[in-house]
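With one protein chain removed, the remaining protein chains of the complex are shown where they sit.
Here is subunit A:
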Amino acid sequence: MLSCRLLLLLGLLLLCKGQEESGGGESCDNFTDLNLSHCFMGTVLYVRLLLYTRSNLDCGRELDHHHPSSQPLFNVSRPTAFVIHGYRPTGAPPIWIDHLVQLLAEQEDMNVIVVDWNKGAANLNYFTAVTYTRDAAHNLTGFIETMQEEGASLSSVHLLGVSLGAHLAGFVGANLHGKIGRITGLDPAGPMFTSAIPEERLDPTDAMFVDVLHTDMDSFGLRGTHGHIDFYANGGADQPGCPKTIFSGKAYFVCDHQRSMFLFLCALNRTCSLTGYPCSSYSHFLEGRCLQCEAFKPAPCPVLGYDMSQWRDTLLKLGQTRAFFSTTSTLPYRKMSYRVDMVTWNQYLRWGVVYIRLHSGKNFTEARIDHKQLRFEQYTSSRLLAQFDEDLQQVHKISMRINTGNVIGPRYKIRLLRIRFTPLERPERPLMCRFDIILEENMEVAFRPLPCGSGL
């Protein structure tokens, strides 16, 4: 309810702002603002192209589809990013649109063109919006061809599509025979596309480089791999901090799906660096089986964001890559990850789940690695991935607890020869070690970590 009101308020504010600016002499062309009544009545497709550059970040200028250069701010020699929104069931402008335009303009001096197909996308009937994607794509293809005639290069064109917009971008790319520089798909829409063949949805042949972020594969998003690299946030389905029940109202429906945009904005902002670990599945990733990125050496593991140049060539060579990462529920989303290696000298094989706390002064942060039982075998290294919500600079104390799931009977002991914590994504931080400890079932053991020393 609150979020609904906020959205309404935001919409009103945007409206007011638009009016103010238009009153100031220069005419700004803003995103089409529709309301629910339009959605009820249904809208007919009408595509507007709103240009934003570094010199007119707050004031969009509508471009002529046939003579884009008639707008003096439009410079075909600069790279061009198209922002394509998705289905708009309420008709209101997307809340993220201004933020995204700002951040894109910060990345590079380029033309940011908002593809405003709100008339068309704002329909209560989702299927109407889906059918309009083809027409909108056709329209946009024509515009890009005109741009090309006026001297723009296709390889400097970047399409950013959200949800349904991701497929729209894919269609444009396919119309232009995959010669477009890049397509970024943010949680490509799932409904009506689940069993689509590659030609009917976003796929890697649509552009020279396609990157996709998945956050809501189990409802509005689409399962599978659709780009050269597919990032799956928290496995790509349910996002932390999103409501689990319908009682939370609108957020229940849109939270997971919208998270893709917020994660991408955060990545553009460089406030969160989200490293994706190439892996076959999320559970393998959580088990700590995919924490190295040998294929990308000397570059690190791929990081979500605008600049993918470090990984682009390798990713193209690899074909399709799935990359996984976990996030927290709020900004800055990133988690602090450690690879933990343990060696036991117990004669008998034991299984257990591990809880680890890092302490720094009075602060502590906990990781519960209980999605799968960990195997402790004599003289064999057991590896796990521990992800903490908070990033503590200096770890003064580590406490651990194990649970073998043994309700009755004796308390088992896991005797460790060594435990080692390797900070991932922060290679400058020292490795932490501890030797010769005993973990008794359900008993918290605390110790002071020491630097691992050479050769360890």
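One rule holds for everything that comes next: a contact is a pair of C-beta atoms (placed from the backbone, for glycine too) under 8 Å apart; a residue touches a chain by one contact, two chains touch by 3 or more; residues count from 1.
Quick note on the criterion: contacts and distances are computed from a predicted model.
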Record-based protein name (UniProt) of the chain missing from this complex, from "Arf-GAP with coiled-coil, ANK repeat and PH domain-containing protein", "Cytoplasmic tRNA 2-thiolation protein 2", "RNA-binding domain-containing protein" or "TPA-induced transmembrane protein homolog isoform X1": "TPA-induced transmembrane protein homolog isoform X1"
Residue in contact with the excluded chain [from A:H167, A:H228 or A:R434]: A:R434
Candidate in contact with the missing chain, chosen from A:R54, A:H99, A:K250 or A:R418: A:R418
Residues belonging to subunit A that touch the chain removed from view: 343, 345-348, 379, 408-411, 413, 415, 417-418, 433-438, 448, 450, 453, 455-456
